[in-house]
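A single protein chain has been omitted from the complex, and every remaining protein chain is retained in its original position.
First chain written, first letter: the chains are A, B and C, and each begins at residue 1.
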C-alpha cells in the first residue's frame, strides 16, 4: 500500500492543482489504472474537493483540505477530508429527470450524483470535526 | 501566504512526482517565478528530498517525507521534513576542485553544494525527530 | 482561472467556443459571459466544448442555466462536443436528452 497526501488551501483555484497531483500520483503508484478510469476518478475527486472547499468557506477558510491517495493491489482510494459543518448525504434534494422541464431550474446538485456514478464506491463519513469522502476505483473492474 | 503540503513515501521512485507537484504548486501559487528559477528550486528540492528519503531507509522507511511549499509575496520556500537520524551540515567532507585528478574518486557529495548554489537561502534545522531543510528562492532576485 | 472564450457569428447562430478547464473556479466566469450574450439578445447559441480539457458538475450546471435562459427568451442552445470524455458526463447525467450534442460545429449550426 502506498499513500500520498496533499494538504491544500480551501480555495477553488487549487482544484486544478489537486487534479494534477491525483493524476500524477495515481499514474505513478498505480500504472495499471487505465486512462478512462483515472479520468473518472479525477472528476469524482474534483467534485468532492469542490464540496470540501465550499464547506470551509467562512469559519474554516484558513484550514487546508486534505486529499489522500491510497493505492492498494486491487484498488485506488482517494479520501477528501474537510473540517466543515457536515451534511447528510441521504437527505439531498433529488433532481427531476432531464426530460422534465423543471429540471432546468437546477443549476447545481450534480456533484454527488456524478461521484456515485464515476467511482465504484463512495463513502461519506462524518468525522469528529468534519466530513471525509472516500472514493474508490477498482483496478480490474471497468 | 499560501501553503501546499505533500506527504509521500520515502522511496526514490517518488522523486519524480515530488518535482511535478513542486512545479505545479509553485507555478499555480507564484506565477511570477520564472522558468529558470523554478528549475533551480526544483533541482534543490529534489536533492533535499533524495537525502530525506535516504535518511528514512532502515528504521523510518514506512514514514512519509513531507514537502511543504510556502509561497509569500516576495519569496517561495520549500521545506523538506524528515525523521531521519540527522547530520551536521558543517562537517561534510569537502570535494577536491574539478581540475584535481583526485576529484574523480568522488561520485557523491554534490547534493548539498548544488542546493547551496541553486537556492538563494538554505537552512538545515535539526528538529526533535529529524531534519528540516528549508530552501528559499526570492521572486525578484535572479 | 485558465478559461478562454471566443465568440463568433455563424449562419444566424452565436457560437461561443470555450477553451481550458471548466470547473467550479471558472464556471462563474463563463456563466457571466453567457448571461451577457443573452442580455444582448443573442439567444440562438452554440457552445463549442471541443477546447475544454476538463468539465465538472458546475460546468454542466452552467450549461443547464444557459439552456433555461435562451429558452425563456424563445431562443435555442446547441452543443458541440466530439470528445467522448466530455460527452460521457452529459450522458451519465441524462443532460444529453435536454441539450443534444453535435460532433461538429457544422452539424450544430445546420438545420435552422
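Everything below uses one rule, namely that a contact is a pair of C-beta atoms (placed from the backbone, for glycine too) under 8 Å apart; a residue touches a chain by one contact, two chains touch by 3 or more.
Values in this document were obtained by computation on a predicted structure and should not be read as measured data.
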Checking the contacts here: which visible chains does the omitted one touch?
B
Taking the entire complex into account, which one of B:1, B:98 or B:128 touches the absent chain?
B:98
With the missing chain put back, which residues of chain B would touch it? List them for me.
12-13, 15-16, 19, 36, 39, 42-43, 46-47, 50, 53-54, 97-99, 103-111, 113-114, 117-118
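Heads up, the rule we're going with is that only the chains that are shown with their structure count from here on.
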Chain-chain pair with the highest tally of contacting C-beta pairs:
A-C
Chain centre separation (chain A, chain C; CA means) in Å:
25
Cα-centroid distance, chain A relative to chain B, in whole angstrom
30
Return the residues of chain B touching two or more other chains; collapse runs of consecutive numbers into ranges.
none
